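Supplied in structure tokens, the structure appears directly below.
Only a single protein chain was left out; the remaining protein chains are all shown in position.
After this line comes chain A, so read on.
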């Protein structure tokens, strides 16, 4: 009978907490959105699955050896760890109270070397880091995975349309207003006492408006790792929703006549220009904004491999095999941050709400900038391509093309919209660099 009880007490069902059950449902919802609604399936399938894995009770896949030991170790081990952490455990309190107080000490008040000593004790009695925790520390905490993905994106990007009409870079810059307006929005919400975001957290939330998955993950892993799960989910979910979010805003801000504007044919761009461009960008980053160097450096490297034409094999790997491998690991690591205690909070709702506002403002700013440029410049600019300034390559450009075709079935804007689209990638990486410089 005793053995049966032990077995029952070790089962997932006995240990399942309400929060974990809710997070497993969230994971299933993400899988549903990815599989049946085709919402960025390449990322949401691994993220959703990782979220389910992270919330399996007692398995501790997403926590470190120390936390795992605190949650399940025998009292003797707990006392040893308490000694290492420089704390005393109240002998009268029960085991659960010990665990609670140890957890609080290990995460808040203990010095780094004490934590390390306690972790050594946990590992010496046989506890190890959870699988997802290891993925997270290798892939995201080190910053490697988002950067490799950025390299792959660079290897997939054709800067031809941008080089043919460099002024579209301004559209990519204007659309970054979404990032900073949202940052300010988050700060206002905190100062009114509705939410509680620090400036770092507000910046990490704002970057959702850059509509760039790897950049969002990179920035939040540096500035606000505790919000990473919610921010990554919001960024990818809204990127998938670009075709729904953008068109109403674009139609609202433009007249029928403006949507029908035809743009002049783009000039052909020579191969040499394409080879030199990533180097020019790299030199400018080195001179003016070294903090954007990790992101833009990898981006330029990927693009140079693509355009130089002598390393086909490397370029092919960067844009196919490597980016796929890293996407799997990145998705699972993001999933490990979908743990009940950090995700199920009022702040997550705030992040989701602010994220969609960021997209909207970015789109509107891009369109308005295009209208302004149309007034000033001699060459006609269709304001719809301004909306492609939020990165989300190539989805946003396709949306601009589609809305343009609705107004005039012979007006193909796709190539013109690719310019601001890739400019948006550069713009959001620059914005990320500024934030990391200012706050990091």
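Heads up, the rule we're going with is that a contact is a pair of C-beta atoms (placed from the backbone, for glycine too) under 8 Å apart; a residue touches a chain by one contact, two chains touch by 3 or more; residues count from 1.
We adopt the following convention: contacts and distances are computed from a predicted model.
Between the listed names "Peptide/nickel transport system permease protein", "Probable oxaloacetate decarboxylase gamma chain", "Xanthine dehydrogenase family protein molybdopterin-binding subunit" or "Inner-membrane translocator", the UniProt record for the complex's undisplayed chain reads "Probable oxaloacetate decarboxylase gamma chain". Of A:354, A:415 or A:435, it is A:435 that touches the chain left out of the display. Among the residues A:203, A:217 or A:318, only A:203 touches the chain that is left out of the figure. Summary of contacts with the chain left out: across A:34, A:132, A:147 or A:179, the touching residue is A:179. Screening A:241, A:276 or A:372 for touch with the missing chain picks out A:276.
The missing chain lies against chain A, touching residues 162-163, 166-167, 169-170, 172-173, 176-177, 179-181, 183-184, 186-188, 190-191, 193, 198-199, 202-203, 268-273, 276-277, 280-281, 284, 288-289, 423, 426-427, 430-431, 434-435, 438-439.
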